[in-house]
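Here the structure is laid out as C-alpha coordinates; the discussion comes afterwards.
The complex is shown incomplete by one protein chain, all other protein chains being positioned as in the whole.
The first chain written gets the first letter, and so on, giving A and B; residue counts start at 1 in each chain.
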Amino acid sequence: MTVADAANLHTFVDALQFIVDRPGFLATKALEQLALSGAALAIALAVALPLGVALGHLHRGSSVAIAASIIGRGLPSLVLIAAFLTVLGIGFVNNMVALAVLGSGPILTNSFDAVDRVDRDAVEAARGMGMTDPQILRRVELPLALPLLFTGIRVAAVTIVATAPIAAIAGGGGLGDIIVNQASYRLSGVLGASLCVMLLSAVVFAALTGVQIAMTPRGVRRTRVIGEPQRREL
Amino acid sequence: MNAAAEITFDHVTKRYAGRDAAALDDLSLEIPAGAFCILVGPSGGGKTTALKMVNRLIPFDSGDILIDGRSVRDIPVVELRREIGYVIQQVGLFPHMTVGENIGTVPRLLGWPKAKIRARCGELIDLVGLEQSDLKRYPAQLSGGQRQRVGLARALAADPPLLLMDEPFGALDPITRFRLQTEMRRLHREVGKTVIFVTHDIDEAIQLGDRIAILREGGVLAQYDTPDAILAQPADDFVAKFIGEDRALRRLALKRLSDVKLSPTNGADQQPRVSIETTVRNAVSLLLETKTDHLLVEDDNGQVVGAFRFSDAGALL
Partner (left out) sequence: MSVLAAGGPVIPTFGKGSSCVTGDHTFCWDWVRGHWHDTLGPALVQHIELTAIAVAIGFAIAFPLALLAHRFQRLEQPFGIFSALLYTIPSLALFQFLVPFTGLTVTTVEVALVAYTLVILFPNITAGLHSPPEEVLEAARGMGLTRLQVLMRVELPLATPAIIGGLRIAVVSTVAIATIAAFLLPKGLGYPIFLALKEPTPFKTEIYSAGALAVALALSCDAALVGLRRLVVPWASKGVA
(Lines give C-alpha, C1' and ligand atoms only; values in the text may rest on other atoms or scores of the structure.)
Protein backbone atom coordinates (compact mmCIF):
# COMPACT_ATOMS: atom_id res chain seq x y z
CA MET A 1 0.00 0.00 0.00
CA THR A 2 1.47 3.33 -1.04
CA VAL A 3 1.02 6.90 0.05
CA ALA A 4 -0.54 7.65 -3.29
CA ASP A 5 -3.53 5.38 -2.90
CA ALA A 6 -3.79 6.14 0.77
CA ALA A 7 -4.53 9.68 -0.18
CA ASN A 8 -7.50 8.53 -2.12
CA LEU A 9 -10.45 9.99 -0.30
CA HIS A 10 -12.62 7.14 -1.47
CA THR A 11 -11.17 5.25 1.47
CA PHE A 12 -13.59 7.19 3.64
CA VAL A 13 -16.49 5.94 1.58
CA ASP A 14 -15.11 2.42 1.98
CA ALA A 15 -14.74 2.99 5.71
CA LEU A 16 -18.36 4.06 6.01
CA GLN A 17 -19.33 1.04 3.96
CA PHE A 18 -17.39 -1.13 6.43
CA ILE A 19 -19.40 0.35 9.27
CA VAL A 20 -22.70 -0.10 7.48
CA ASP A 21 -21.84 -3.69 6.57
CA ARG A 22 -20.96 -4.89 10.05
CA PRO A 23 -22.92 -2.99 12.69
CA GLY A 24 -23.24 -6.03 14.96
CA PHE A 25 -19.53 -6.82 14.87
CA LEU A 26 -18.58 -3.21 15.57
CA ALA A 27 -21.13 -2.96 18.38
CA THR A 28 -19.69 -6.07 20.01
CA LYS A 29 -16.18 -4.60 19.77
CA ALA A 30 -17.40 -1.27 21.13
CA LEU A 31 -19.02 -3.01 24.08
CA GLU A 32 -15.81 -4.90 24.71
CA GLN A 33 -13.96 -1.61 24.82
CA LEU A 34 -16.55 -0.07 27.12
CA ALA A 35 -16.38 -3.05 29.46
CA LEU A 36 -12.60 -2.77 29.72
CA SER A 37 -12.87 0.99 30.22
CA GLY A 38 -15.63 0.66 32.80
CA ALA A 39 -13.65 -1.84 34.83
CA ALA A 40 -10.54 0.35 34.70
CA LEU A 41 -12.51 3.44 35.70
CA ALA A 42 -14.13 1.58 38.59
CA ILE A 43 -10.73 0.58 39.96
CA ALA A 44 -9.32 4.06 39.48
CA LEU A 45 -12.33 5.52 41.29
CA ALA A 46 -12.14 3.03 44.13
CA VAL A 47 -8.48 3.82 44.79
CA ALA A 48 -7.90 7.43 43.80
CA LEU A 49 -11.17 9.06 44.79
CA PRO A 50 -11.16 8.27 48.54
CA LEU A 51 -7.45 9.07 48.68
CA GLY A 52 -7.81 12.43 46.95
CA VAL A 53 -10.88 13.41 48.98
CA ALA A 54 -9.24 12.42 52.27
CA LEU A 55 -6.05 14.34 51.47
CA GLY A 56 -8.08 17.35 50.38
CA HIS A 57 -10.16 17.30 53.56
CA LEU A 58 -6.99 17.23 55.64
CA HIS A 59 -5.29 19.82 53.40
CA ARG A 60 -2.29 17.49 53.34
CA GLY A 61 -0.26 15.96 50.56
CA SER A 62 -0.55 18.57 47.83
CA SER A 63 2.82 17.30 46.61
CA VAL A 64 1.29 13.85 46.14
CA ALA A 65 -1.49 15.36 44.05
CA ILE A 66 0.92 17.41 41.95
CA ALA A 67 3.16 14.39 41.44
CA ALA A 68 0.13 12.36 40.40
CA SER A 69 -0.77 14.92 37.77
CA ILE A 70 2.75 15.10 36.34
CA ILE A 71 3.23 11.35 36.38
CA GLY A 72 -0.28 10.91 34.99
CA ARG A 73 0.61 13.07 32.03
CA GLY A 74 4.18 11.97 31.55
CA LEU A 75 3.50 8.25 31.54
CA PRO A 76 2.82 7.21 27.96
CA SER A 77 -0.09 4.79 27.78
CA LEU A 78 1.88 2.47 25.50
CA VAL A 79 4.70 2.24 28.04
CA LEU A 80 2.25 1.58 30.84
CA ILE A 81 0.41 -1.12 28.93
CA ALA A 82 3.63 -2.79 27.80
CA ALA A 83 5.12 -2.65 31.28
CA PHE A 84 2.07 -4.17 32.96
CA LEU A 85 1.92 -6.81 30.26
CA THR A 86 5.35 -8.05 31.26
CA VAL A 87 4.13 -8.43 34.85
CA LEU A 88 0.50 -9.49 34.50
CA GLY A 89 0.60 -11.27 31.17
CA ILE A 90 -1.45 -10.59 28.07
CA GLY A 91 -5.18 -9.95 28.32
CA PHE A 92 -7.93 -8.16 30.20
CA VAL A 93 -6.34 -7.80 33.64
CA ASN A 94 -3.13 -6.24 32.41
CA ASN A 95 -4.96 -3.65 30.35
CA MET A 96 -7.46 -2.93 33.07
CA VAL A 97 -4.69 -2.20 35.56
CA ALA A 98 -2.70 -0.08 33.11
CA LEU A 99 -5.75 1.98 32.19
CA ALA A 100 -6.73 2.29 35.85
CA VAL A 101 -3.31 3.73 36.68
CA LEU A 102 -3.71 6.15 33.80
CA GLY A 103 -7.14 7.23 35.03
CA SER A 104 -6.06 7.57 38.65
CA GLY A 105 -3.92 10.64 37.90
CA PRO A 106 -6.69 13.10 37.01
CA ILE A 107 -9.05 11.64 39.61
CA LEU A 108 -6.55 11.99 42.42
CA THR A 109 -5.40 15.46 41.40
CA ASN A 110 -8.86 16.87 40.87
CA SER A 111 -10.50 15.34 43.90
CA PHE A 112 -7.69 16.63 46.09
CA ASP A 113 -7.88 20.06 44.51
CA ALA A 114 -11.66 20.21 44.62
CA VAL A 115 -11.96 19.43 48.31
CA ASP A 116 -8.84 21.35 49.31
CA ARG A 117 -10.18 24.53 47.70
CA VAL A 118 -13.62 24.58 49.29
CA ASP A 119 -14.15 27.95 50.97
CA ARG A 120 -12.38 27.69 54.33
CA ASP A 121 -14.88 30.07 55.92
CA ALA A 122 -17.79 27.82 55.04
CA VAL A 123 -15.90 24.88 56.54
CA GLU A 124 -15.08 26.84 59.69
CA ALA A 125 -18.70 27.89 60.01
CA ALA A 126 -19.73 24.24 59.65
CA ARG A 127 -17.26 23.11 62.28
CA GLY A 128 -18.27 25.98 64.55
CA MET A 129 -21.89 24.94 64.44
CA GLY A 130 -20.99 21.43 65.54
CA MET A 131 -20.70 19.33 62.40
CA THR A 132 -18.55 16.23 62.71
CA ASP A 133 -15.85 15.62 60.10
CA PRO A 134 -18.00 13.16 58.11
CA GLN A 135 -20.86 15.67 58.22
CA ILE A 136 -18.60 18.47 57.00
CA LEU A 137 -17.50 16.24 54.15
CA ARG A 138 -20.95 15.09 53.19
CA ARG A 139 -22.92 18.30 53.63
CA VAL A 140 -20.42 21.01 52.76
CA GLU A 141 -17.18 19.90 51.14
CA LEU A 142 -18.39 17.23 48.74
CA PRO A 143 -21.37 19.17 47.35
CA LEU A 144 -19.14 22.18 46.75
CA ALA A 145 -16.29 20.07 45.37
CA LEU A 146 -18.54 18.14 43.05
CA PRO A 147 -18.11 20.13 39.83
CA LEU A 148 -14.31 20.08 39.88
CA LEU A 149 -14.21 16.58 41.27
CA PHE A 150 -16.45 15.39 38.49
CA THR A 151 -14.25 17.10 35.95
CA GLY A 152 -11.48 14.80 37.14
CA ILE A 153 -13.70 11.76 36.74
CA ARG A 154 -14.75 12.89 33.29
CA VAL A 155 -11.19 13.51 32.18
CA ALA A 156 -10.23 10.10 33.54
CA ALA A 157 -13.12 8.39 31.79
CA VAL A 158 -12.40 10.03 28.46
CA THR A 159 -8.69 9.30 28.85
CA ILE A 160 -9.39 5.65 29.55
CA VAL A 161 -11.88 5.22 26.70
CA ALA A 162 -9.54 7.03 24.32
CA THR A 163 -6.56 4.94 25.36
CA ALA A 164 -8.36 1.62 25.34
CA PRO A 165 -7.79 1.03 21.58
CA ILE A 166 -4.05 0.99 22.22
CA ALA A 167 -4.66 -1.86 24.66
CA ALA A 168 -5.53 -4.02 21.66
CA ILE A 169 -1.82 -4.49 21.10
CA ALA A 170 -1.69 -6.27 24.45
CA GLY A 171 -4.80 -8.35 24.01
CA GLY A 172 -7.24 -5.75 25.26
CA GLY A 173 -9.78 -6.41 22.53
CA GLY A 174 -12.31 -3.80 21.53
CA LEU A 175 -12.33 -1.60 18.46
CA GLY A 176 -8.54 -1.33 18.71
CA ASP A 177 -8.35 -4.96 17.57
CA ILE A 178 -9.49 -3.79 14.16
CA ILE A 179 -7.25 -0.72 14.08
CA VAL A 180 -4.06 -2.67 14.78
CA ASN A 181 -4.93 -5.46 12.38
CA GLN A 182 -4.84 -3.89 8.95
CA ALA A 183 -3.79 -7.24 7.46
CA SER A 184 -7.24 -8.66 8.15
CA TYR A 185 -9.48 -5.62 7.95
CA ARG A 186 -7.69 -3.49 5.31
CA LEU A 187 -7.53 0.25 5.45
CA SER A 188 -11.30 0.58 5.20
CA GLY A 189 -11.72 -1.46 8.38
CA VAL A 190 -8.98 0.42 10.22
CA LEU A 191 -10.48 3.74 9.26
CA GLY A 192 -14.03 2.61 9.98
CA ALA A 193 -13.05 1.39 13.43
CA SER A 194 -11.16 4.65 14.03
CA LEU A 195 -14.29 6.62 13.22
CA CYS A 196 -16.24 4.44 15.66
CA VAL A 197 -13.62 5.04 18.34
CA MET A 198 -13.90 8.79 17.84
CA LEU A 199 -17.64 8.60 18.05
CA LEU A 200 -17.48 6.49 21.20
CA SER A 201 -15.15 8.95 22.95
CA ALA A 202 -17.28 11.90 21.91
CA VAL A 203 -20.41 10.19 23.23
CA VAL A 204 -18.76 9.42 26.56
CA PHE A 205 -17.50 12.98 26.80
CA ALA A 206 -20.87 14.49 25.94
CA ALA A 207 -22.78 12.18 28.27
CA LEU A 208 -20.52 12.87 31.22
CA THR A 209 -20.55 16.61 30.55
CA GLY A 210 -24.34 16.46 30.59
CA VAL A 211 -24.34 14.57 33.88
CA GLN A 212 -21.90 17.08 35.31
CA ILE A 213 -24.02 20.08 34.39
CA ALA A 214 -27.09 18.38 35.82
CA MET A 215 -25.49 17.56 39.14
CA THR A 216 -23.80 20.90 39.82
CA PRO A 217 -25.55 22.52 42.81
CA ARG A 218 -27.66 25.47 41.72
CA GLY A 219 -26.09 27.95 44.10
CA VAL A 220 -22.68 27.45 42.48
CA ARG A 221 -23.67 26.84 38.88
CA ARG A 222 -21.70 29.71 37.44
CA THR A 223 -18.51 27.70 36.93
CA ARG A 224 -17.94 26.83 33.31
CA VAL A 225 -18.00 23.10 32.93
CA ILE A 226 -16.47 22.65 29.51
CA GLY A 227 -12.82 23.47 29.02
CA GLU A 228 -10.79 23.31 32.20
CA PRO A 229 -7.68 23.18 30.06
CA GLN A 230 -5.13 23.29 32.86
CA ARG A 231 -5.94 19.81 34.00
CA ARG A 232 -6.70 17.96 30.82
CA GLU A 233 -4.53 15.07 29.86
CA LEU A 234 -4.49 12.02 27.66
CA MET B 1 -28.24 25.09 79.48
CA ASN B 2 -30.39 28.09 80.38
CA ALA B 3 -31.71 30.73 78.02
CA ALA B 4 -28.50 32.66 78.57
CA ALA B 5 -25.21 31.22 79.69
CA GLU B 6 -22.66 32.53 82.13
CA ILE B 7 -19.11 32.35 80.82
CA THR B 8 -15.93 32.32 82.87
CA PHE B 9 -12.38 32.58 81.53
CA ASP B 10 -10.20 31.24 84.30
CA HIS B 11 -6.48 32.05 83.84
CA VAL B 12 -6.50 30.99 80.20
CA THR B 13 -3.18 31.01 78.36
CA LYS B 14 -2.42 30.14 74.75
CA ARG B 15 0.87 29.97 72.91
CA TYR B 16 0.82 28.90 69.26
CA ALA B 17 3.35 26.27 68.27
CA GLY B 18 6.59 27.82 67.04
CA ARG B 19 5.94 31.25 68.57
CA ASP B 20 7.59 32.74 71.60
CA ALA B 21 5.04 35.37 72.43
CA ALA B 22 1.78 34.27 73.99
CA ALA B 23 -1.33 34.89 71.91
CA LEU B 24 -3.36 35.03 75.11
CA ASP B 25 -1.76 35.59 78.48
CA ASP B 26 -3.51 34.50 81.67
CA LEU B 27 -6.93 35.83 80.73
CA SER B 28 -9.53 35.87 83.50
CA LEU B 29 -12.98 37.22 82.73
CA GLU B 30 -16.46 36.72 84.16
CA ILE B 31 -19.30 37.30 81.75
CA PRO B 32 -22.69 37.25 83.46
CA ALA B 33 -25.62 35.49 81.83
CA GLY B 34 -27.36 37.72 79.30
CA ALA B 35 -24.47 40.18 79.00
CA PHE B 36 -23.33 41.72 75.72
CA CYS B 37 -19.60 41.46 76.19
CA ILE B 38 -17.18 43.01 73.73
CA LEU B 39 -13.60 41.88 73.26
CA VAL B 40 -11.81 44.84 71.74
CA GLY B 41 -8.19 45.68 71.04
CA PRO B 42 -5.64 46.15 68.31
CA SER B 43 -5.15 43.54 65.63
CA GLY B 44 -3.13 40.59 66.93
CA GLY B 45 -4.37 41.14 70.47
CA GLY B 46 -5.67 37.61 70.74
CA LYS B 47 -9.38 38.42 70.44
CA THR B 48 -10.13 35.79 67.83
CA THR B 49 -8.02 33.30 69.74
CA ALA B 50 -9.98 33.90 72.93
CA LEU B 51 -13.30 33.60 71.11
CA LYS B 52 -12.48 30.38 69.30
CA MET B 53 -11.42 28.73 72.51
CA VAL B 54 -14.95 28.96 73.81
CA ASN B 55 -16.26 26.65 71.09
CA ARG B 56 -12.95 24.79 71.03
CA LEU B 57 -12.00 25.59 67.47
CA ILE B 58 -8.66 26.38 69.10
CA PRO B 59 -7.39 24.37 72.07
CA PHE B 60 -5.90 26.22 75.04
CA ASP B 61 -2.75 25.35 76.96
CA SER B 62 -3.67 26.10 80.55
CA GLY B 63 -6.48 27.50 82.61
CA ASP B 64 -10.10 26.76 81.88
CA ILE B 65 -13.23 28.15 80.28
CA LEU B 66 -16.53 27.46 82.04
CA ILE B 67 -20.04 27.68 80.68
CA ASP B 68 -22.53 27.81 83.51
CA GLY B 69 -19.84 26.39 85.74
CA ARG B 70 -19.01 23.48 83.44
CA SER B 71 -15.64 23.24 81.73
CA VAL B 72 -15.87 23.32 77.95
CA ARG B 73 -13.41 20.45 77.98
CA ASP B 74 -15.96 18.25 79.75
CA ILE B 75 -18.64 18.80 77.09
CA PRO B 76 -18.37 16.65 73.92
CA VAL B 77 -17.13 19.06 71.29
CA VAL B 78 -19.95 18.52 68.81
CA GLU B 79 -22.60 18.97 71.49
CA LEU B 80 -20.82 22.08 72.77
CA ARG B 81 -20.74 23.71 69.36
CA ARG B 82 -24.37 22.98 68.60
CA GLU B 83 -25.31 24.92 71.73
CA ILE B 84 -23.26 27.95 70.69
CA GLY B 85 -24.12 30.29 67.84
CA TYR B 86 -21.06 31.32 65.83
CA VAL B 87 -20.82 34.24 63.42
CA ILE B 88 -17.68 35.29 61.54
CA GLN B 89 -16.77 38.26 59.40
CA GLN B 90 -16.64 36.25 56.18
CA VAL B 91 -20.00 34.73 57.18
CA GLY B 92 -19.14 31.36 55.63
CA LEU B 93 -22.59 30.72 54.20
CA PHE B 94 -22.86 27.43 52.32
CA PRO B 95 -23.12 28.56 48.69
CA HIS B 96 -24.88 25.39 47.55
CA MET B 97 -27.73 25.79 50.02
CA THR B 98 -30.58 28.28 49.92
CA VAL B 99 -30.93 30.85 52.68
CA GLY B 100 -33.57 28.63 54.28
CA GLU B 101 -31.32 25.57 54.15
CA ASN B 102 -28.44 27.55 55.57
CA ILE B 103 -30.52 28.76 58.50
CA GLY B 104 -31.95 25.30 59.10
CA THR B 105 -28.57 23.57 59.22
CA VAL B 106 -28.19 23.07 62.96
CA PRO B 107 -31.85 22.22 63.56
CA ARG B 108 -31.46 19.59 60.83
CA LEU B 109 -28.36 18.23 62.52
CA LEU B 110 -30.35 18.10 65.74
CA GLY B 111 -33.09 16.12 64.01
CA TRP B 112 -35.92 18.59 64.35
CA PRO B 113 -39.09 17.74 62.40
CA LYS B 114 -39.34 19.50 59.02
CA ALA B 115 -42.38 21.58 59.93
CA LYS B 116 -40.67 22.93 63.02
CA ILE B 117 -37.55 23.84 61.04
CA ARG B 118 -39.66 25.65 58.46
CA ALA B 119 -41.51 27.58 61.13
CA ARG B 120 -38.26 28.51 62.83
CA CYS B 121 -36.75 29.76 59.58
CA GLY B 122 -39.78 31.93 58.97
CA GLU B 123 -39.48 33.37 62.46
CA LEU B 124 -35.76 34.09 62.17
CA ILE B 125 -35.95 35.69 58.75
CA ASP B 126 -38.33 38.25 60.29
CA LEU B 127 -36.15 38.69 63.32
CA VAL B 128 -33.10 39.63 61.25
CA GLY B 129 -35.12 41.90 58.98
CA LEU B 130 -35.23 39.94 55.72
CA GLU B 131 -38.19 38.94 53.54
CA GLN B 132 -39.83 35.51 53.67
CA SER B 133 -39.16 35.23 49.94
CA ASP B 134 -35.41 35.50 50.64
CA LEU B 135 -35.53 31.99 52.14
CA LYS B 136 -35.53 30.55 48.62
CA ARG B 137 -32.58 32.58 47.38
CA TYR B 138 -28.94 31.49 47.21
CA PRO B 139 -26.13 33.31 49.04
CA ALA B 140 -24.63 34.47 45.72
CA GLN B 141 -27.81 36.48 45.14
CA LEU B 142 -27.50 38.48 48.38
CA SER B 143 -25.69 41.69 49.29
CA GLY B 144 -22.99 41.68 51.97
CA GLY B 145 -25.35 43.04 54.61
CA GLN B 146 -28.03 40.51 53.73
CA ARG B 147 -25.51 37.71 53.96
CA GLN B 148 -24.46 38.74 57.42
CA ARG B 149 -28.12 38.85 58.47
CA VAL B 150 -28.47 35.28 57.23
CA GLY B 151 -25.31 34.34 59.12
CA LEU B 152 -26.85 35.76 62.26
CA ALA B 153 -30.13 33.94 61.71
CA ARG B 154 -28.23 30.71 61.12
CA ALA B 155 -26.35 31.16 64.39
CA LEU B 156 -29.59 31.79 66.28
CA ALA B 157 -31.46 28.89 64.70
CA ALA B 158 -31.30 26.37 67.53
CA ASP B 159 -31.83 29.09 70.14
CA PRO B 160 -28.35 28.79 71.67
CA PRO B 161 -27.79 30.41 75.07
CA LEU B 162 -24.50 31.86 73.85
CA LEU B 163 -23.55 33.71 70.68
CA LEU B 164 -19.93 34.18 69.56
CA MET B 165 -19.35 36.88 66.96
CA ASP B 166 -15.98 37.65 65.37
CA GLU B 167 -15.96 41.09 63.71
CA PRO B 168 -19.28 40.27 62.07
CA PHE B 169 -19.77 43.75 60.64
CA GLY B 170 -16.13 44.45 59.81
CA ALA B 171 -16.50 43.99 56.05
CA LEU B 172 -19.64 46.10 55.63
CA ASP B 173 -20.00 49.70 54.50
CA PRO B 174 -20.59 52.25 57.29
CA ILE B 175 -24.30 52.71 56.65
CA THR B 176 -25.06 48.98 56.56
CA ARG B 177 -22.82 48.47 59.57
CA PHE B 178 -24.64 51.11 61.58
CA ARG B 179 -28.00 49.62 60.67
CA LEU B 180 -26.91 46.15 61.70
CA GLN B 181 -25.39 47.42 64.93
CA THR B 182 -28.66 49.07 65.86
CA GLU B 183 -30.57 45.90 65.08
CA MET B 184 -28.07 43.78 66.91
CA ARG B 185 -28.78 45.77 70.07
CA ARG B 186 -32.51 45.36 69.63
CA LEU B 187 -32.04 41.68 68.93
CA HIS B 188 -30.01 41.23 72.07
CA ARG B 189 -32.75 42.84 74.12
CA GLU B 190 -35.36 40.62 72.47
CA VAL B 191 -33.62 37.25 72.68
CA GLY B 192 -31.70 37.84 75.89
CA LYS B 193 -28.70 35.66 75.12
CA THR B 194 -25.15 36.03 76.27
CA VAL B 195 -23.12 37.53 73.44
CA ILE B 196 -19.34 37.64 73.13
CA PHE B 197 -18.53 40.03 70.33
CA VAL B 198 -15.06 40.68 68.91
CA THR B 199 -14.18 43.96 67.23
CA HIS B 200 -11.18 46.22 66.79
CA ASP B 201 -13.43 49.26 66.54
CA ILE B 202 -13.79 51.08 69.87
CA ASP B 203 -16.84 52.99 68.64
CA GLU B 204 -18.62 49.76 67.88
CA ALA B 205 -17.58 48.41 71.28
CA ILE B 206 -19.01 51.42 73.09
CA GLN B 207 -22.18 51.45 71.07
CA LEU B 208 -22.99 47.76 71.50
CA GLY B 209 -21.46 46.45 74.67
CA ASP B 210 -22.65 46.47 78.20
CA ARG B 211 -19.22 45.17 79.16
CA ILE B 212 -15.97 45.73 77.36
CA ALA B 213 -12.77 43.77 77.73
CA ILE B 214 -9.79 45.57 76.22
CA LEU B 215 -6.93 43.27 75.15
CA ARG B 216 -3.51 44.63 74.30
CA GLU B 217 -0.76 43.05 72.19
CA GLY B 218 0.43 39.80 73.66
CA GLY B 219 -3.08 38.88 74.77
CA VAL B 220 -2.97 40.73 78.08
CA LEU B 221 -6.24 42.03 79.52
CA ALA B 222 -5.86 45.79 79.95
CA GLN B 223 -9.26 46.60 81.42
CA TYR B 224 -12.65 44.96 81.85
CA ASP B 225 -15.62 47.08 82.82
CA THR B 226 -18.75 48.83 81.61
CA PRO B 227 -18.24 51.30 78.74
CA ASP B 228 -19.08 54.18 81.04
CA ALA B 229 -16.56 53.15 83.68
CA ILE B 230 -13.81 52.60 81.10
CA LEU B 231 -14.43 56.02 79.56
CA ALA B 232 -14.57 57.63 83.00
CA GLN B 233 -11.45 55.94 84.31
CA PRO B 234 -9.13 54.32 81.80
CA ALA B 235 -6.89 51.89 83.64
CA ASP B 236 -3.68 53.04 82.00
CA ASP B 237 -2.14 55.00 79.14
CA PHE B 238 -2.72 52.21 76.65
CA VAL B 239 -6.45 52.20 77.34
CA ALA B 240 -6.60 55.99 77.40
CA LYS B 241 -4.96 56.15 73.96
CA PHE B 242 -7.08 53.35 72.62
CA ILE B 243 -10.40 54.96 73.59
CA GLY B 244 -9.29 58.35 72.32
CA GLU B 245 -8.94 61.83 73.77
CA ASP B 246 -12.59 62.69 73.18
CA ARG B 247 -13.61 60.15 75.79
CA ALA B 248 -15.76 62.67 77.67
CA LEU B 249 -17.85 63.23 74.55
CA ARG B 250 -18.04 59.48 73.95
CA ARG B 251 -19.33 59.07 77.48
CA LEU B 252 -22.00 61.66 76.85
CA ALA B 253 -23.03 59.71 73.78
CA LEU B 254 -23.91 56.81 76.08
CA LYS B 255 -26.38 58.92 78.06
CA ARG B 256 -29.74 60.36 77.19
CA LEU B 257 -31.44 63.48 78.41
CA SER B 258 -33.66 61.19 80.46
CA ASP B 259 -30.57 60.41 82.56
CA VAL B 260 -29.96 64.10 83.25
CA LYS B 261 -31.24 66.03 86.20
CA LEU B 262 -32.83 68.87 84.21
CA SER B 263 -33.19 72.51 85.37
CA PRO B 264 -36.60 74.05 85.76
CA THR B 265 -38.03 76.19 82.93
CA ASN B 266 -39.39 79.67 83.05
CA GLY B 267 -42.73 79.71 81.26
CA ALA B 268 -43.01 80.94 77.67
CA ASP B 269 -39.57 80.21 76.36
CA GLN B 270 -38.64 80.31 72.65
CA GLN B 271 -35.53 78.12 72.99
CA PRO B 272 -34.95 75.14 70.62
CA ARG B 273 -36.68 71.95 71.71
CA VAL B 274 -35.31 68.42 71.83
CA SER B 275 -36.76 65.01 72.69
CA ILE B 276 -35.88 63.48 76.03
CA GLU B 277 -34.55 60.45 74.11
CA THR B 278 -31.76 62.55 72.56
CA THR B 279 -28.24 61.60 73.62
CA VAL B 280 -26.50 64.14 75.82
CA ARG B 281 -23.72 64.37 73.25
CA ASN B 282 -26.15 65.42 70.54
CA ALA B 283 -27.81 67.89 72.91
CA VAL B 284 -24.44 69.49 73.62
CA SER B 285 -23.76 69.67 69.91
CA LEU B 286 -27.08 71.44 69.41
CA LEU B 287 -26.24 73.94 72.16
CA LEU B 288 -23.00 74.78 70.36
CA GLU B 289 -24.69 74.99 67.01
CA THR B 290 -27.56 77.24 68.09
CA LYS B 291 -25.31 79.36 70.30
CA THR B 292 -27.83 79.38 73.14
CA ASP B 293 -27.34 78.61 76.78
CA HIS B 294 -30.14 76.09 77.17
CA LEU B 295 -32.52 73.76 75.32
CA LEU B 296 -36.08 72.83 76.15
CA VAL B 297 -36.56 69.11 76.68
CA GLU B 298 -39.89 67.59 75.80
CA ASP B 299 -41.28 64.15 76.56
CA ASP B 300 -42.99 61.73 74.16
CA ASN B 301 -46.20 63.78 74.29
CA GLY B 302 -44.50 67.06 73.43
CA GLN B 303 -44.77 68.36 77.00
CA VAL B 304 -41.76 70.43 78.12
CA VAL B 305 -40.32 68.71 81.16
CA GLY B 306 -37.27 70.89 81.81
CA ALA B 307 -34.27 72.76 80.44
CA PHE B 308 -30.84 71.40 79.55
CA ARG B 309 -27.67 73.50 80.10
CA PHE B 310 -23.95 72.91 79.70
CA SER B 311 -23.55 72.60 83.41
CA ASP B 312 -26.08 69.75 83.44
CA ALA B 313 -23.84 67.82 81.06
CA GLY B 314 -20.77 68.51 83.16
CA ALA B 315 -22.52 67.18 86.20
CA LEU B 316 -22.80 63.76 84.56
CA LEU B 317 -19.06 63.27 84.13
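In the analysis below, a contact is a pair of C-beta atoms (placed from the backbone, for glycine too) under 8 Å apart; a residue touches a chain by one contact, two chains touch by 3 or more.
Just so it is clear, the structure is predicted and the values come from calculations on it, not from any experiment.
Participant: Quick one: which shown chains sit in contact with the chain that's not drawn?
Facilitator: By the stated touch criterion, the chain not on view contacts A.
Participant: Can you tell me which of A:Ala44, A:Val101 or A:Ala162 touches the chain that was removed from the display?
Facilitator: Hidden-chain contact among the options goes to A:Ala162.
Participant: Could you tell me which of A:Ala46, A:Ile70, A:Val93 or A:Val211 touches the chain that is not displayed?
Facilitator: A:Ile70
Participant: Can you work out which residue in A:Leu16, A:Leu31, A:Ala54 or A:Ala82 touches the chain that's missing from view?
Facilitator: A:Ala82
Participant: Which one, A:Leu16, A:Leu31 or A:Val180, makes contact with the chain that was left out?
Facilitator: Candidates A:Leu16, A:Leu31 or A:Val180; residue touching the omitted chain: A:Val180.
Participant: Go through chain A and note every residue touching the omitted chain.
Facilitator: Spelled out for chain A, the touching residues are 1-4, 6-9, 11-12, 66, 69-70, 73-79, 82-83, 85-86, 90, 109, 158, 161-166, 169-170, 176, 179-183, 187, 190-191, 193-195, 197-198, 201-202, 204-205, 226-227, 229-230, 232-234.
Just so we're on the same page, only the chains that are shown with their structure count from here on.
Participant: Where the centres are mean C-alpha positions, what is the separation of chain A from chain B, in Å?
Facilitator: About 54 Å separates the centre of chain A from that of chain B.
Participant: Report the residues of chain A in contact with chain B in the complex, numbered from low to high.
Facilitator: 119, 121-132, 135, 139-140, 143-144, 217-220, 222
Participant: In their complex, what parts of chain B are in touch with chain A?
Facilitator: By the definition above, chain B touches chain A via 55, 57, 77-86, 88, 90-98, 105-106, 109, 138-140, 151, 154-155, 164.
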